[in-house]
Every structure is written in structure tokens, then in C-alpha cells.
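Just dropping this structure here.
The complex is shown incomplete by one protein chain, all other protein chains being positioned as in the whole.
Up next, chain A:
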Amino acid sequence: MLTETKPVTGAAIKHAIENRDGRMLSSFYADDALVRVIDRNNPPSKPREVRGRAAITTFWDDICSRAMTHRVDTSITEDDRMAFTQSCAYPDGTKVFCIATIELKDGRIAEQTVVQAWDE
């Protein structure tokens, strides 16, 4: 079944994330998109990079397979740039907090940088 291609808006991202819809999330990205993740284990000088839509699809499939809750709280849009915060919780109480910035090109996500922190 083909996934419907929706315009990339703050509301669409919020809906896909909060419903753990990995297929929908993947459809928001350009074919050669780059997702950069910075956290304690992947410092700014060596961020983890996920390149290309296939790898990004796997990335979101893995995240969305987790039985956890996601809440997108603050979302800011300015021309071709967006930013949002995301609060997540696992069933055992572990919390994760992320801030993401997005750059759009031709209506698709070309680059995304995620900075995250978690309980450990």
C-alpha cells in the first residue's frame, strides 16, 4: 500500500510522531536527506549521521517499534525552517527529551538535526 504523501507541516510531523507512524515520517524526507543526531554518546564533533531515505526509513521504523509515548510540544516554523521539542517516555518511566531543527527543500526535509538527552 502506498503511503499518502502529505505536505510537511508542524501539525503533520506532530501527528506522525505522536502516532508512531514511521512510514508517514519517512515520506516527509527528500531522497538524499540527512539526519544528524547529537547526544552524550555522539558528541558534536562526531554526530551520528543517517543518510538517505532508505536508512532514514529504517531509523524511524526502529524508533516507532518501541512501546513508548511521544509528545511534540513546541513547534516553530519560519519559511523553510522548522523546530520542535519532543518529550518521550518508556513504560519503565525512562524519559527522553529532544529538540529538532529541520530544513526543507522543495517541500521535503533535506536536513534534520536532533539533540537529545535521557534518564540513565
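Methods note: a contact is a pair of C-beta atoms (placed from the backbone, for glycine too) under 8 Å apart; a residue touches a chain by one contact, two chains touch by 3 or more; residues count from 1.
The rule is simple: contacts and distances are computed from a predicted model.
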Protein name (UniProt record) of the chain left out of view, among "Iron-sulfur cluster assembly scaffold protein NifU", "Alpha/beta fold hydrolase", "Aldehyde dehydrogenase family protein" or "ABC transporter permease": "Alpha/beta fold hydrolase"
Selected residue (touches chain absent from view) among A:Thr5, A:Asn19 or A:Thr94: A:Thr94
Full-complex contact with the absent chain, from A:Ser75, A:Thr101 or A:Gln116: A:Gln116
Sole contact to the chain not displayed, among A:Ala12, A:Ile63 or A:Ala110: A:Ile63
Chain not shown, touching residues in chain A: 39, 41-42, 46, 48, 50, 55, 58-60, 62-63, 65-68, 90-92, 94, 96, 116, 118-120
